[in-house]
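Sharing a structure below in structure tokens format, with a few things to ask.
All protein chains but one are shown in place.
We just call them A and B in the order they show up, numbering each chain from 1.
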């Protein structure tokens, strides 16, 4: 992206404001998420100022989507009975026009994950967030051709560049926002593309921080109508928080504590000063 | 309550002693609890000196209740297959005369939770612990009239006052102890009523600390025959621990660490000096 990328200018200008809006509105985020991430995702949502609710049973997901402000569906610790609740919740969110985020953890690793991702993509998530390989596998699961999924041109070694073409193709095919996160994060709605160059390598040393990010993306989408801006802003805030935490703690145990503290403490001014969107 | 409330004097006088008794006896607390709370509830039980065991399967709950000293049933991340184990365990505890605590997380939010709470209340929990709105919804689930559930007189804005009338009505109807926790906590057995004015707002910024409290209430009920005194003492200890932790850490990540440390470190003398029962 050039420094004049208007999408980047918009994201950098909005991220701090959206953080304040989230804290003021305290959106209720319903999370159907994996067991590993339950604790850290709930705590991350609380720390940033949202209100988490982990509700997954087919018997009640529709009732709950009706009162939630956004939904995240994460397939990390998948099982057949949970897929039923995921699909019901996703349909309910779609029907009510509420934003929902799909986090296709581990898609590409097993046929069960590929098939589940295919079914969930058919229910039209507002946003898909994963790492580069999950975004590529999601594009395959959506039925895109190998030609579309294949990285284009001289791709750099880092995963985000490799995910650029499939992310854009998936976003266009699904008419959704796609975020491929990694050392550099990429967000696209198929037309606009922004890269976010914040974060810390320590974030990959704490389990489920990516899952917690997907939940926070849902929170931002609850307070901002443009899901592209919401997603990129959430990712920018998260990356800045990771940098602040890494200034406090150099090892993963202390880093996790500092990360939760920084989600609570970070100001709109710090966000505006530190987000590197391009 | 007047300063001469005999129940308050009793609770303030007993809380420290019961903490020491719990640490000496190390009661085995069986927890059928939600996924979000598993880690923090187990660690809170260990830190205060109890022995946690998360055992929920219908195939084994009865065997396990037979060796446990108390049971907590928490409906946070509810599903139909878990309700079977909850009901079997509750029946077994009732049959063996072992105390059990119901934590009706989110009751009032969905019909599934209302119906599950109704079924569990019919199995006669020793203690029901929830926030003000959960206690009001539990009273409705128990079949109490809107007249009984409705806050009486000039209720203050804070939730605990609003929960006073339904808490007392529910306790009388169920012949159990009811605790409505919030900025000020209220405990009643339908006759005695005590308020506990300890705690810190940071406790609401860490997920599942309420669920962990329900598990600790079960631990106190295992070492004290009067469940009203056990419940109020546990809540008083927990609130003092929250205050001590808040003196150490101002943000939720560090607060959680300090809270677990304080559960381990707090002395009977600190409890006696700091519990504010009235």
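Here is the rule we go by: contacts are C-beta pairs under 8 Å (C-beta built on N, C-alpha and C of every residue); 3 or more make two chains touch, one makes a residue touch a chain.
Note that the structure is a prediction, hence the values are computed from the model and not measured.
From the options B:89, B:176, B:222 or B:257, the residue with contact to the unseen chain in the full assembly is B:257. From the options A:34, A:74 or A:231, the residue with contact to the unseen chain in the full assembly is A:34.
When the omitted chain is restored, the residue from B:25, B:39 or B:226 that touches it is B:39. Listed for chain B, the residues touching the missing chain in the whole complex are 35, 38-39, 42-43, 46-47, 52-57, 59-60, 63-64, 67, 81, 256-261, 264-265. Although one chain is hidden here, its contacts on chain A can still be listed: residues 34-36, 38-40, 76-81, 106, 109-113, 204-208, 251-254, 256-257.
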